[in-house]
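Missing here is one protein chain; the remaining ones are kept as they sit in the complex.
A, B and C label the chains in the order they appear, each numbered from 1.
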Amino acid sequence: MSHEDVLNPKHMPHDPEKATLEGKNKFLAFWFFLGGETVLFASLFGTYIALNGSTAGENTPEHLFGLELVFLMTMMLLTSSLTSVYAMYHMKNHDFRKMQTWLAITVLLGLAFLGCEIYEFLHYVHEYEFTFGSSAFASAFYTLVGFHGGHVLFGLSWIVALMIRNQKRGLNLYNAPKFYVASLYWHFIDVVWVFIFTVVYLMGKVG
Amino acid sequence: MRGWMGKFRTLALFGALTLILSGCGVDNLSALKPKGYGAELLLDLMMISIAIMIFVFVIVMAIYAFVLIRYRQKKGQEHVIPKQTEGNKALEVIWTVIPIILLLVLAVPTVQATFDLADQSSQEDESAMTIEVTGNQYWWHFNYPKEEIAISQEMYIPTGERVYLNLKSSDVIHSFWLPSIAGKMDTNPGENMNTMYLEAYEEGVYWGHCAELCGPSHSLMDFRVVAVSPDKFEQWKEDMQNVDPEATPETTQAQEGQELFNNNCMSCHAIGGSSAGVGPNLTNFGNREKLAGIMEPSKENLVDWIVNPDEFKPGNNMPANIVGEEEASKIADYLLQLKHSDVGNDIPTKNTDK
Amino acid sequence: MSNSSHSKPTRQMEYEKKQHKEEMKQQVITFVLMILFTFVAFGMVIMEVNSYFVIPTLIILALVQVVFQLYYFMHMKNKGHNMPAMMMYGGAAVAGLTIITFSSIIWW
């Protein structure tokens, strides 16, 4: 396939993200990467679970966590997952504008989520003096949730960069895989969050 | 369990193996010369596994040698093209199944021995003795909680009895290894306490090592376990419980030394009592087999140690130059006459297994 | 690389669009279910249901949500996802092993 075909396809194929060999490679590589990420987060979760009770007489999960904000955050992230599905839906229908719009909504939800998380951390630090080094539990908590937050931040920057870069030229076979893969990443972040709110917050509250 | 292992040992191969291997190493240190229950059990297990391994190795080598001799390309065969065999189901099944069987043969005693050594069923018994072992950079502390005895570097146990050890560490991970009596077990910092037991068959002074990298002087963190008959052990207990830390030594040198010691060293060290300090408890120091676990307990060495311990054990936690050479000499006189119990001094290996 | 789509009839396009729509409908249903599960999960914790019951239920709810995400949102149910599925299962197996050991037998 020539460059011209890739950048200005005469017709978009059914699965633009997998129409080129590069696209197929990216698609597969990204899934593999997610397989590795699974182990990464599992190690963090394992550490967290192991250190769950190790509060060294400091703040315990029951004492710290409030569920209202977490619930809100969960809703935002879940919804952003749906909006990014919409974006991909429009990509498959080759409707670039709508795709961008839905991505923009996704980004906004992600930003709101991140804002809440930062607020939450600051709250713990200021109200409870619950800092990174307070106890092994504190370290594990901030590391696990913070790693997820870092992923959110990275995902957002990535999507925004893609949106801006391709604003003018629209969808083509070169960037379709990039968009697709970024959305996979976003879903994966959501998957991790499902476990975080279950294991960290809900189970932390149950004790 | 010992029954069928005993039968195993009657096998000629076993006998031969044990003979060859027990030629290796020094008495009371080598894992190949067991003097206690654990070590013996483990040697039996090793023998089973070595026998299996030799069996496998012989087969592999037989095929190997045959193939290499028989199928080397000979002159003039450069263009011969051998038959391209794909495989052979029957053979492949054989070399899958036989190893599985061999491994099962090994797995059963392995699991048995693993559980056997972790057996703590009698630890709570009235008569059972538990010793708290603490690993420190780079010395060992032994605390007898029920008996209220504290001693460092040299542990006393009665022969023929199971003595339980509760192991932990005050700093980094160490590992308590007593090859000729039992295996080893790590000492972990924090709440992770480990348990093992010792059961020595005969009297002796057994050599132990720290087996987990714990800093520059890891290799100098040796200890001794003195096993004595139960009667003598009772005697030792009594001696140790009646230590008078304030007892006045005979010579004036030593008396001055005592004074100096009390002023300079007692913040870390103790004599008598039942608590662990920052440094080793020096009760019965004069009867120690080794100084700091590794050196000849001569006066010269002791003085040098007191002045500059780092020279002997790099990175250890005793400060240098607390006292000068002269004072150290007096302290040394004091310490060397601290003979609170001569139990065990009649054991032939004591002070001869350099 | 061949590209059959170059001369794709519009009928085909229509058909695909319809398919996409169908799929999108499934996605929305999935989403609603996920929201529902989340409500249930939070509800149980807030109402302080017995923890022997809650914890396994929470975990099951989380797992189902993850399956939804993977299979519907991330299209693992579609064809051409054999390798991804293999890798995710591989990752999940290692992950599960890690977590199980960290939280059970190996810990004191």
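Here is the rule we use: a contact is a pair of C-beta atoms (placed from the backbone, for glycine too) under 8 Å apart; a residue touches a chain by one contact, two chains touch by 3 or more.
The rule is simple: contacts and distances are computed from a predicted model.
Look at the chain that isn't drawn here: its UniProt entry, checked against "Hydrogenase expression/formation protein HypD", "Protocatechuate 4,5-dioxygenase subunit alpha", "Cytochrome c oxidase subunit 1" or "ABC transporter permease", names it "Cytochrome c oxidase subunit 1".
For the chain that is not shown, the touched chains among those present are A, B, C, taking the whole complex.
Only one of B:Met129, B:Cys210 or B:Val228 touches the absent chain when the whole complex is considered: B:Cys210. Touch with the chain omitted from the figure is made, among B:Ile131, B:Met155, B:Val205 or B:Leu220, by B:Leu220. Contact with the chain not shown here comes from a single listed residue; of A:Thr106, A:Ser135 or A:Ser183, that residue is A:Ser135.
The set of chain C residues touching the chain not shown comprises 83, 87, 90-91, 93-94, 97-98, 101-102, 105-108. Contacts to the hidden chain, counted on chain B, fall at residues 21, 24-26, 29-32, 38-39, 41-42, 45-46, 49-50, 53, 56-57, 60-61, 63-64, 67-68, 71-73, 77, 80-88, 91-92, 95-96, 99-100, 103, 106-107, 109-111, 113-118, 171-173, 175, 177, 179, 182-186, 188-195, 207, 209-220, 222, 294, 314-315, 353-354.
Chain A meets the missing chain through residues 3, 6-7, 21, 24-25, 28-29, 32-33, 35-37, 39-40, 43-44, 46-47, 50-51, 53-56, 132-140, 143, 158, 161-162, 165, 174, 178.
Just so it is clear, only the chains that are shown with their structure count from here on.
For the pair chain B and chain C, the distance between C-alpha centroids works out to 53 Å. Mean C-alpha positions place chain A and chain C at a centre distance of 14 Å.
Across the assembly, chain A contributes no residue in contact with two or more other chains.
Those residues of chain B in touch with two or more other chains do not exist in this structure.
Every residue of chain C that touches chain A in the complex is listed here, in rising order: 1, 3-8, 16-17, 20, 23-24, 27-28, 31, 34-35, 38, 41-42, 45-46, 51, 54-55, 58-59, 61-62, 65-66, 69-70, 73-74, 80-81, 83-84, 87-88, 90-92, 94-96, 98-99, 101-103, 107. On the chain A side of its complex with chain C, the touching residues are 1, 5, 10-14, 18-21, 28, 31-32, 34-39, 41-43, 45-47, 49-50, 67, 71, 74-75, 78-79, 81-82, 85-86, 89, 92-93, 184, 187-188, 190-191, 194-195, 197-199, 202-203, 205-207.
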